[in-house]
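Just dropping this structure here.
A protein chain is absent from this complex, but the other protein chains hold their places.
Which chain is which? They are A and B, in the order written, and residues in each are numbered from 1.
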Amino acid sequence: MKETVGTTGLILNEPLLWEKGKKGRIGFSLPRQDVPPASPDPSLMGEGPDFPDLSEVDVIRHYTRLSQWNFSVDSGMYPLGSCTMKYNPKTNENQANLRGFADAHPLLPPELSQGTLKMMSELEELLAEITGMDSVSLQPAAGAHGELTGMLVFYAYHKSKGSRRSKILIPDTAHGTNPASATLCGFKSVPVKSNDQGILSAETVAELMDEDTAGIMVTNPNTLGLFEENIKKIAEIVHGKDGLIYCDGANMNALMGIVNMGDIGVDVLHLNLHKTFSTPHGGGGPGAGPVCVKKHLEPFLPVPRVMEKNGKYILSEDFPQSVGKLHGFYGNFGVLIKAYSYILSMGADLKKVSQLAVLNANYIKEKLKGVLYLPYDRPCMHECVFSDKNQAAQKVTTLDMAKRLMDYGFHPPTIYFPLVVHGAIMVEPTETESKENLDLFIETFKTIAEEAKTNPDQLHEAPTSPKVRRLDETTAARHPCLMG
Amino acid sequence: MRYLPHTEDDIASMLKEVGAKSLEDIFSAIPEDCRRKNALSLPEPLTEWELNDHMGNLAHIMAVSPEYKVFMGAGSYEHYIPASVSYLLGRSEFSTAYTPYQPEISQGTLQAIYEYQTLACLLLGMEVANASMYDGASALAEALLMAIRISRRQKKVAVSSLIHPLYRRVVQTYFAPTDYEIVELPYLKNGRTDISNLANMNDLAAVAVQSPNFFGCVEDLKIIGEHAHKQKALFVTSFTEPLAYGLFKTPGSQGADIVCGEGQSLGIPRSFGGPGLGMFATKKQYMRNMPGRLIGQTKDKDGKRGFVLTLATREQHIRREKATSNICSNQGLCATTAAMYMASVGGTGMRELAKLNYDKAEYLKAELKKAGFKISFVSPTFNEFVVEFPGKSEAAYKRLLGKKIVAGLSLGTYYPELANHYLLCVTETRSKEDMDELVGELKIKN
Partner (left out) sequence: MKEINELNFPDGLRYTDDHEWAKSDGDKVKIGITDYAQDQLGDIVFVELPELGETFAKGEEFGTVESVKAVSEIYMPVSGEVVSINEELADAPEQVNEDPYGRGWMIEIISDDSAEMDSLKSKADYLGMLRGL
């Protein structure tokens, strides 16, 4: 018999760190005291942190047990829409851990850091080629940081033309970070409704775009997993009023080698290396959010910038129109190495990545439509959005089905996003899932849809297999307990 | 390709299911004039073994220990990282998980970060710490924006000129499109911030200093905090070397309202400046104004202890343009690393390790003085201090580089008046021999 995916549960209990340990233990090999002790001014001395004292074994067991309470890409399919949870190659981790990279001090003189600078310079070129943009800054530490950088570039661009625009257009399918990033730069968000096809219409944009609007922030493919077909027309309209096009590149996994973002009118694009370029998410970060721009916006990119001069690399501050620095040093360099390794491992096969990502999503869409309600029945890109409308009669919600998926050994899809679909279920399988895995996921969802009819209470009670069941988030927010 | 599991048969049968003829055909939704005309021009894919060689060559030309003796801190510190921490961090259940939006299957990440929040509070003497910011620099920018939000009326912040110069530049970037104003506080001859002008500023939202500051000197936080509060401003303290609080008084105990800084020292490799760990903590009364994610303790349906992301209404995905910050992805795995490190070193160990850093720096200071060098500032320091290399200091610095010794950071770039002054750092990783060698080499006249 073929083994089915599921959990049978070997879940060990483990207390909080400070509920174990004993004063006098240590999990660290203290270096030798090879200099005489000095005596600090007693008035400066504190008491030292009241941390628990643990042995190395205590620490190893603690975190090993905790780790086993986590779902991860390495344990199973993680079809989290908008997040591109693809497999994170292990060789990339090895490369980032190489001593020459991991131990490098960021302020070493350039002649002693040619390896890191060369890597950064090459990565910039590779990303420019993949996106079809002209120049790249690797400094932003995450997607939202990249958005902020992009909005600062918008601000600096208009300022260089002597104007201060106050508004920015943001479609209703945008990520929540978009309006928050725009606000930091003083732009007021003007929402743009998508049409009945789930995409932007050029006419709607034309009505809203004016000389006080800095530009538009589009996500393409958008958060419904649909390609913004009218993007070129929209770019013409926005550029016609001297506005700029920002593209949230969180969904770039659909378009590598397929669309040249520079050719469709995009002026600024951020990438999420922790999505498209396979670097691990780390339970929330660190990511990296490089920003790619067209030639005319290059002067505004953050400094310092890596430059090549006679085969030697230097860091240059010589960009008077630059928006400045966004990060204490040069961004999440360790993440950059992993993305660089990935790109070198894939080469032009990156196009295949996008093709298979899109194939996988369309396959799921075709196989699950009907079981789940599909609000926009059109060819999708790398993700597709369903809803719980078909289960409404049984009073089974998106949340119930998501939680039930856990009992079957899958991470739930993104739920209740995008907001334009009521009860959204957003599935992004990514290219690294095989057909067998997709079939298992599809079968599982069919089983859950059956359960919704025959035994809805089982879904309301789900999950029952993981370490804990549904948690009381209301009490957590009413009476916050944020430290132990 | 080993990351792509599809066989030709798989592709053929899947294409049939979706009603497409070819892999090109599935992109029918993209208009012809939006398609890329030329193929990706990228190098041939490397095999795993070729990649090892290529990356090995790049890493090999970097100047790192043990070949090089790097006496440089300035916001990025060399500390020993126990094998146990690197090993645990490599557990892919932590590294390949997403943000813990589904708490039932993310309790590992959630408890680990909750423990991090707690240890961070204990280390900094604060009541609430968030799950992390990008780095020390952006944490400072966010702290100042938060102070302005809390004050509601004031738009001006006073920032010490002894806060890391690169952090101050990041603050300037964040402030550029706003009408908020930054006033710089000068420094005194003793290497501490000059707050004598504070009394004349009564429209401040915040007063921000770093301790130990960029010159390595410990600030008198208590006095500065009192002055800040007298002006009805919030007291923001920044740091680049959290290990100092293993020995010295916590910023919280000295009156800080918001504490922010870089936690790279806590078990995270320098990695050419990132990823590090933006630490951010405040008092409970300000928690709803905090940026970033927070994890809270609660119970499940059966009454079992569990953890969830909480107070999310502050964040961008809910409050959108009115959010306390736009931050989404943070430095979660680095926060987990820091917790593993703090747990390994422990309370007793943190004290001893901090003391060792202090002792070593004091030793080098004393040896340099003996050799006739001038320590530039008299205020007490932790593991960094400024020394003056008289005369043609640049030539000496270069000569030492040739001997694979990096003799600190030249301050002239950041403080033009301090040409010939160098910021030296000594942690537990520098042996007495290393320091004796440095002093010996410096004594040699060029």
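The rule we apply is simple: contacts are C-beta pairs under 8 Å (C-beta built on N, C-alpha and C of every residue); 3 or more make two chains touch, one makes a residue touch a chain.
Small disclaimer: the values here were computed from a predicted structure and weren't measured.
Only one residue from B:Asn57, B:Thr178, B:Ser196 or B:Thr313 touches the chain missing from this view: B:Thr313. Only one residue in the set A:Lys312, A:His422 or A:Arg478 touches the chain that does not appear here, and it is A:Arg478.
Across the entire complex, the residue among B:Lys156, B:Lys222, B:Arg288 or B:Lys432 in touch with the chain not shown is B:Arg288. With the whole complex as reference, residues 288, 312-313, 318-319, 322 of chain B touch the missing chain.
Contact between chain A and the absent chain runs through residues 473-474, 477-478.
Here, only the chains that are shown with their structure count from here on.
Separating the centre of chain A from that of chain B, both taken as means of CA atoms, is a distance of 20 Å.
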